[in-house]
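All protein chains but one are shown at their positions in the complex.
Letters are used for the chains, namely A, B and C, taken in the order the chains are written, and counting of residues starts over at 1 for each.
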Amino acid sequence: MNDALTRPDGAARVLDAKGLPTYAFGNRSVMWWGTMGLMAIESTVFALAIVCYFYLWTRIDRWPPGVPPPALLWGTLNTLILLVSVWPNQFTKHAAERRDLRGVRIGIVVSLAFAAAFLGVRVLEFSALGCRWDTNAYGSIVWLLLGLHTTHLVTDAYDTGVLAVLMFTGPLEGRRFVDVSENAFYWNFVVASWLPIYAVLYLAPRVL
Amino acid sequence: MSALLPAGPQAAHVAALWDVMLVVTGIVFVAIVAATIVAVARARRGAADAPSDAAGATAGEQRSHRIIWAAVLASTVLLAGLVVASAVTDRALASLPTDGALRITLTAHQWWWEATYEDGGVHDRFTTANELHIPVGRPVLFTLAASDVIHSLWVPELSGKKDLIPGRVAPHAWRADRAGTYRGVCAEFCGYQHAHMALLVIAEAPDAYAAWAERQRQPAAEPADDAAKRGRDVFLTSTCAMCHAVDGTTAQAQRAPNLTHVASRRTIAAGTLANSPANRAAWIADPQAIKPGANMPPHALRPEDARALFAYVDTLQ
Amino acid sequence: MSVATTAVTPPSAHEPERGHAGARIVNALATVDHKRIGLRFIVTAFAFALAGGVLSGLVRHQLAAPQSTFLGPDAYDQIFSMHGTTMMFLFAVPVMQGMALYLVPLMVGTRNIAFPRMAAYAYWMYLAGGIFVYAGLLLNIGPDVGWFSYVPLAGPQYGVGKRSDFWAQLITFTEVSSLLIAISVITTAFKLRAPGMSLDRIPLFVWAMLVTSFMIVFAMPAVMLASTELLLDRLVGTHFFNPSEGGDPLLWQHLFWFFGHPEVYLIFMPALGMMSPIIATFSRRPVVGYPAMVLSLIATAFLSFALWVHHMFATAIPELGKTFFTAASMMIAIPSAVQIFCWIATLWTGRVRLTTPLLFVLGFFVILTLGGMTGIMVASVPLDLQVHDTYFVVAHLHYVLIGGAVFPLLGAVYFWFPKITGRLLSERLGRWHFALLFVGINVTFFPMHQLGLDGMPRRIYTYAAETGWGPLNFVASVGDMITDVAMLLFAVNVVRSLWRGAVAGPNPWDAATLEWAVASPPPSPNFDEPPIVGGREPLWDAGGIAGRVRGLAHEPPEALVTTVVDALPDHRYALPQPTLWPLVSALATTALFVGSVFTPWAVVWGAVPVGAAMTRWFWPRRWEYRQRIAVERSP
Partner (left out) sequence: MNASRRMLPVCCVCVSLCACEREARTFPAPSPPPVPASQEIAAPARTAPPASGPNEKNAYAMSEGKRLFHWYNCAGCHAEGGGDKGPALMDDVWIYGSAPENIYATIVEGRPNGMPAFAGRITPEQTWQIVAYVRSMSGLVASTAAPGRDDAIAAHEPESRSERKPPKDAAPPAPTP
């Protein structure tokens, strides 16, 4: 394929970059690779935290030790909210890729609403865990897992908030739509990374 | 004190593996260094501006590839061989017969070793510190535990090291086939006095061991002269009894080494000082000068009380 | 922060103009030029290496004779812990990433690193971490439980005061820094290559840094999680490592070494990347077996994640598990063997020119190979049980790290110094430096093998005379002094050559890769007209540089984004402009990290300034927006 760039007669070829676009969506854009890098790091952290959870499980015969497993209500509700939040998120992503400013503005505001919803429910989730971080090793790893994911929820909601303000006020150019698209891509990762954590925190003690 | 002068089967297996490894890796090392030197020496000296023949003779290239493949194959075979040798040694180590073993529970503390001999019935148990006497030819089965941080038991002449980890109990076995005094160390960094946490293992004939064990089981002898008697009172009413135990007296604290037969040991302060009246006095007077950071405070006794205490400690044979 | 709000008028993309001192300082603090940031990483890392060297001098002075009272246990513990922590976290990884920051964009033929502002932020975080932990050492809060800080000694009960907190927080600083650089290097290597540089034409140094960056992305999170758990245990009373409440001290060792072993390989990997161009250049021919070299790098990377338990052979882990790790630890020698054989074949069939860089490479062949041999020995469970945590392992790790990473690094400094500064280092001083260092390293560390077999454990601040360890320790201390003299010679050579070194043109060694196609030192946007690559050795192959890319703007500076596999031109990417906000964000993050050592609430309140600074960093500025909108073309 790359021979197409060298002319058959071997003369030095000139590529005029003036004609090329100045931004692109998806994995063509440099932003996508940066976001993918952060996602790789965070998923490694989540995976290792889950490994810690099961490692500590092997150290104790009765799990969870001395406390009931976390109440299902708020966790399951939050999982639903997160899953449904993918819909406005995807809507925003496609609007951004169409560079439809009005669509992006609507989508991003609805996404913010969902963000507020799941952050609120997350506070209730913490109270329904049934243990403190310093009750025992189980309490520590449960609070660590939920805390790690909550940090990502907060940063994700904050990023979406900043982008929303930018969409309504700031100077708009093509690459800002790429930012909105990447933020939606990261949002989906935060939702996707919650599913195994939900399964580990809420279902594993009941099922395994 | 050397891992290459084994006095037991465990260390002997490893010493044998060491010889194999040394020979094989030595040959490979010499081969690679020789190849490098020859390659550099015989390669045509390139003048600074000699044009680089980027294409390179293809025939020569093929030959290089074949040689490299051969060398890689040889390395893989050698490595596989070493893995097998290691696994065989591992199996040999694991197959040490432990029937009729002498059972010792070894607990590591910050900066000394507590050994409880469970040889025979419950009433035959006795506790000593920093010095193990073991019968030659009879396997010893340790139960290793740590009371504070991670330590590691290592007596090079007898066996590889084994960590003592708080919250876990680990089995460890070895056997001494040659009589002698073997010095062991703590091999895992464990705080200020990690450097002075040695352990003396004295392998001796079974009857000598039995005599020693019998002596260890006896409580402390009643002090004869009145200086020693007064020393015992000082021991029981000052800082000593808060941590140390002497069987046969009311001092039964378990936080520090058992002193019932301390005067009969070859070293004191976990192998730091040779055991002599002068060293004992110096150690009791100011332990922080010898082992700064150790958990033993300097005593606050009047000189005559101190002298009586030293006299009493001398009687704890 | 009044300084930051004044809108910084952008210096032209070329050399920052000679404004008055204040403007030059602001430009220096706001720079996003990958060369200036890369050079800062390298110089700062060598400064920390000097500090680590001084600490090792103190250690050797203390151990030169039995029962020495030069240092007490408390001081010695802090010194040897800081020596290890400095060399691993503040020297080895940052200096390799600094070389990558400087060279990768030049070698792939682009104008800047992919995320230059993030690279600037990463440098400030690295610098802040180094200052933070060295301030701790001077205030008697230096880490004192070794560079891997085993729990429970580093735990809340036995790790007294804030020393282990300072160590754990240093990990957070340096890991954030190296993770961000890793992402930048990966994105640059994949997306900003010159057109025509397909995957099989990427220089071997760039391959090495790419693979290293992937290892960083998947290894560093393990130690970040471990240090976070340690901080939580120490500050808010969680029980990750408390055996009485369900925790386990071995969880720390698993997490740390899952990072620890890839860490030593990701220090070794860039050195492999530096060896290939040096050997190719001074053998006057490309390295034999390019695909084999690349596949060995990748194989080493994968295998390095399967070895970590060989650091824990002495713990109570099932024997069968350990044998697997013996096999894996020995098998990782094969990819390295492939590379060494390919290099020897290159030298064998090339026309060798014995210059100082090549001397250091030959030093690698001797010292690293010896370290590799002892590595194979400690890979075996029974043998490791005899030598683990003794001076045999101290000898092994220094042979592998100094032979495997420092020698190629010094060779690389001699090789690329002309490109970075425009002046050659003196060959005469270079040869003396090599000879003294080679002798010093061997005299210092070879006796330690015997000391280890004689039962000398690691990390002891003194030893009794009757142990018989005195003479060999004295020899090691003498060797350390020879090493100090050698490194002093190196410093003299560098300082002298900055002014009186021979002027080096664009390509003093007639090397093959793209960084030698630009002036020395390279102008700020590297390539006015980025090249189109026609072969694996652009400056050697006939059609190597097959053309030029025109039309990339200078205001704003643009780079050409190309596809991953075949590097076909895709779109123009306006590179971020200099700004002070990465520095401000780094200061805010430092305040958060330092505060969180003293009170957990610092994490909550510290997040506000960090969020504000990063929002201001992200927010597009009017003059940047006007520049970009002028040249914008949608896909």
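Rule of thumb we're sticking to: contacts are C-beta pairs under 8 Å (C-beta built on N, C-alpha and C of every residue); 3 or more make two chains touch, one makes a residue touch a chain.
Quick caveat, the model's predicted, so the values are computed rather than measured.
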Contacts of the hidden chain among displayed chains: A, B, C
On chain C, residues whose C-beta touches the chain left out of the figure: 74, 138-141, 152, 155-158, 160-163, 233-237, 239, 242-245, 598
Missing-partner contacts on chain A, residue numbers: 134-136
Interface with the unshown chain - residue positions in chain B: 148, 166, 230, 233-234, 237-239, 241-243, 255, 285-286, 288, 292-293, 295, 297-305
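By our rule, only the chains that are shown with their structure count from here on.
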Pairwise touch network: line, ring, star, complete, or other: line
Far-end chain from chain B, centres as C-alpha averages: A
Chain A-chain C separation of Cα centroids, rounded to whole Å: 30
Distance from chain C to chain B - Cα centre to Cα centre, in angstrom: 36
Contacts with 2+ other chains: residues of chain B: none
Where chain A touches two or more other chains, by residue: none
Residues of chain A that touch chain C when the two form their complex: 1-2, 5-7, 10, 12-25, 27-30, 33-34, 37-38, 40-42, 44-45, 48-49, 52, 55-56, 59-60, 65, 99, 133-134, 136-141, 143-144, 158, 162, 166, 170-171, 173-176
For the chain C and chain A complex, residues of the former touching the latter: 114-115, 118, 179, 182-183, 186-187, 190-192, 195-196, 198, 201, 217-218, 220-222, 224-225, 228-229, 232-233, 236-240, 242, 245-248, 251, 254-255, 258, 532, 534, 543, 545-552, 558, 560-561, 563-564, 566-574, 611, 615, 618-620, 622, 625, 628-629, 631-635
Chain B contact footprint on chain C (complex, rising order): 72-74, 77, 145-146, 150, 152-153, 158, 243-244, 248-250, 282-286, 288-289, 292, 314-316, 319, 322-323, 326-327, 330-331, 333-334, 337-338, 340-342, 344-345, 347-354, 362, 365-366, 369-370, 373-374, 376-377, 379-390, 453-455, 457-464, 467-468, 510, 512, 535, 537, 540-541
